[in-house]
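What you see is the complex with one protein chain gone and the rest in place.
Chain IDs A, B and C follow the sequence of writing; residue 1 opens each chain.
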Amino acid sequence: MSLRGVVPPLVTPFHADGGLDLGAFGASLEALAVHDFSGFLVLGSNGEAASLDEDEKLLLVAAARRTVPGRFLLVGTGLESTRGTIALTRKAADLGADAVLVLTPCYYKGRMTADALRRHFEAVADASPVPVYLYSVPAFTGLAWPAGLARTLAAHPRIRGLKESSGDVGLLARIVESVPKDFEVACGNAPVLYPALCVGASGGVLAVANCAPRATLRLFRAWSEGDHATARRIQEALAPLATAVTATHGVAGLKLALGLAGLRGGTVRAPLLPAAPGLLDEIRPLLEAANAAA
Amino acid sequence: MSLRGVVPPLVTPFHADGGLDLGAFGASLEALAVHDFSGFLVLGSNGEAASLDEDEKLLLVAAARRTVPGRFLLVGTGLESTRGTIALTRKAADLGADAVLVLTPCYYKGRMTADALRRHFEAVADASPVPVYLYSVPAFTGLAWPAGLARTLAAHPRIRGLKESSGDVGLLARIVESVPKDFEVACGNAPVLYPALCVGASGGVLAVANCAPRATLRLFRAWSEGDHATARRIQEALAPLATAVTATHGVAGLKLALGLAGLRGGTVRAPLLPAAPGLLDEIRPLLEAANAAA
Amino acid sequence: MSLRGVVPPLVTPFHADGGLDLGAFGASLEALAVHDFSGFLVLGSNGEAASLDEDEKLLLVAAARRTVPGRFLLVGTGLESTRGTIALTRKAADLGADAVLVLTPCYYKGRMTADALRRHFEAVADASPVPVYLYSVPAFTGLAWPAGLARTLAAHPRIRGLKESSGDVGLLARIVESVPKDFEVACGNAPVLYPALCVGASGGVLAVANCAPRATLRLFRAWSEGDHATARRIQEALAPLATAVTATHGVAGLKLALGLAGLRGGTVRAPLLPAAPGLLDEIRPLLEAANAAA
Partner (left out) sequence: MSLRGVVPPLVTPFHADGGLDLGAFGASLEALAVHDFSGFLVLGSNGEAASLDEDEKLLLVAAARRTVPGRFLLVGTGLESTRGTIALTRKAADLGADAVLVLTPCYYKGRMTADALRRHFEAVADASPVPVYLYSVPAFTGLAWPAGLARTLAAHPRIRGLKESSGDVGLLARIVESVPKDFEVACGNAPVLYPALCVGASGGVLAVANCAPRATLRLFRAWSEGDHATARRIQEALAPLATAVTATHGVAGLKLALGLAGLRGGTVRAPLLPAAPGLLDEIRPLLEAANAAA
């Protein structure tokens, strides 16, 4: 159970009235579970974790655990405070999480030195009943990952890896080179999945895996088998869709694409805006191109 | 009851074990209440609101209300989701908040267009039982305030003003010029309080007011009376302290300065690091210089 | 002869074929010279100095000197290399420059530490036959001015002041407070001229002074006489025009506004694009509003 391979960060479907739609969540997860994913991430950035209250978070973890009992279940538990993160981590573990993914705190960004981050992650790992993965996503946090931090934290027996979502392949390579071989560095940025694998990423935690599972898994498998030509070809086909459902249109775009793929994404929670009319027509051909390449 | 004049954003004292120290909170607020502040802000950035859970937030609001029953009580209720912000706003109002201060959501920063922010603030104001103030603090949110947004939102009958904490005096001036006279634009950046007042700020919500109340109030009064020379002189004396307890050393520095001023700041909550040894010796002369100018 | 008061940074008119139009340059300068400006800047950012070759630069300096023989003539001589800056400084002095304005080198921005900048400015000042003014304009250079640098350089007998064009009033205040009283800190950002004067700026070097000379001078005079209400009123009227002819439309906008004001601005040099059709209609009312306030 690890971040080797491909892990989709699950979206959180909402009813039209804004409430959690656990039925849609379970149905979509079941549909995704037929694929050869290495695991599933609940409560990540694409799961709108920042917009959920604690009760909703726990319901989602429990539902995920029930739905995929034998699969690797990774749960995002990072909050701004160390104390809050520890409390949520324990609850997630109690509900059956196999590991937790802990975001860099970021509100007091000027104070989040390498030392402050180190102490935070170590305190969480000390208190966590399950393995801990670190999570850096500068596009949301406004915080760059300090060069030497992964190496230090890799020494903690419960810290197993890092999800690196900046898209900076050079940074990912430096991190990979600084840590022991068994510390997993997952790429969280699908448009650079193939080059990230080339420099040592263990796999990918990728929004686009929700809507284009076959293409994403095929890319990883091609690379694993040394078939660089195929990996690059799929990467080219996947990148426009991946960009559309993340950087360009965000979760609203991703949920739309899920719908096109036959899953139930539902609407986004405000302040995210619903998808603009016409977005469906923009995303459909990108999805078809990704599927065609798989 | 308004943001005209000076409002200190109260800190949240913690016990050594990390728990809320409501006794210290009440004692410090009582001590501050002897001053001619226009009101008090609970649950702002300097109150470590991002690191508090909801129970703690409600306890702080209730304690503040009890301690200063007749004073203007402004409560920070901004969360990432519109739904959560509305819920917390209502609870704060139930506990006696006179108005709420609503931060720009910022996790999905790429999606926080002027339109998304507008809908968020309008939905919160529609649902709020009390007046709403907007809050922009790019140093923490990584989000710039859209030029024309204040003007649009000023049309909402329940939106009364904006706390603008970027320190960009030109931006504050543009906002002031774009809104009706009774829409209050408070400066949230003490090192530019005087020039901000010159271009039309209604007052200041200022961390440094906690530890140097007399100097801060004196600056505002001097400016109100047209005594620019005094206002500028105090501004110069106040700026180094204000910078030390915000940009340079953050809340840990502010809490230390509170202690020097005879109040009870307590420690900070992790991941914020405790003040470095020796910081007291750095802050003491800055505090003395500010006091001497008052 | 100093940067106290208002100094227009002159534009460089070009013929339709792209060549220097010295006739238009002299005519416009003559027209501007009827105003009570403290001096004139040739070869600044608004003079498209970056797009001129050395011969053109020297012709402009000579023409300016001939046209305003008794007035303070400040010449921009900053180049990327210390060596080149010194050579051009000497030539400008030979042609009658009263002082030079030296831009922070910026190509190797990662290397332009406070120490590198200090050595650069000291070497230029050591070699310059005339007083030296420093010039920081982050919008063009991408380089922030190091906090303590002005204080160090103010000790050099030939370094007289700084043109600070970031628009950061807090930074300008910190610089003013760090230097001796006779070191002049000029504001290079017209939308914050009035608050900058409030915190100690000696005056302004302002693009908008070219097209709205009366309003700009009136603002400065009002402030000098302690008439804050008038200063603020003119500031409000001037800011939209100032923004239009700098941040929003750049030199092309400024040259258009010059034409509206009866001067000869001419076209811009590529890669700057000519003003978009319709820009005239956007700028005219802004100019009229500024003039009406004077």
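Following the convention adopted for this analysis, a residue touches a chain if its C-beta (ideal position, glycine included) is under 8 Å from a C-beta of that chain, and two chains touch if they have at least 3 such contacts.
Everything numeric in this text was worked out from a predicted model, so none of it was measured.
Put simply, the missing chain touches A, C once the whole complex is considered. Set against the missing chain, the residues C:His15, C:His35, C:Arg66 or C:Arg119 yield one that touches it, C:Arg119.
Screening C:Ala16, C:Val34, C:Ala229 or C:Ala270 for touch with the missing chain picks out C:Ala270. The chain omitted from view is touched by exactly one of A:Ala239, A:Leu272 or A:Leu286, namely A:Ala239. Across the interface with the omitted chain, chain A contributes residues 167-170, 173-174, 177, 189, 191-192, 194-196, 198-200, 226, 228, 232, 235-236, 239. Although one chain is not displayed, its contacts with chain C can still be listed: residues 18, 45, 50-53, 80-84, 105, 107-113, 115-117, 119-120, 123, 139-140, 142, 247, 250-252, 269-273.
FYI, only the chains that are shown with their structure count from here on.
Chain B has its Cα centroid nearest to the centroid of all protein Cα atoms in the structure.
By the residue-number overlap criterion, the interface of chain B with chain C counts as same, with over half of its numbers used by both chains.
Distance between chain B and chain C, defined via averaged C-alpha coordinates, is recorded as 37 Å. Chain A and chain C have centres, each the mean of its CA atoms, that are 50 Å apart. Within chain B, no positions touching two or more other chains are listed.
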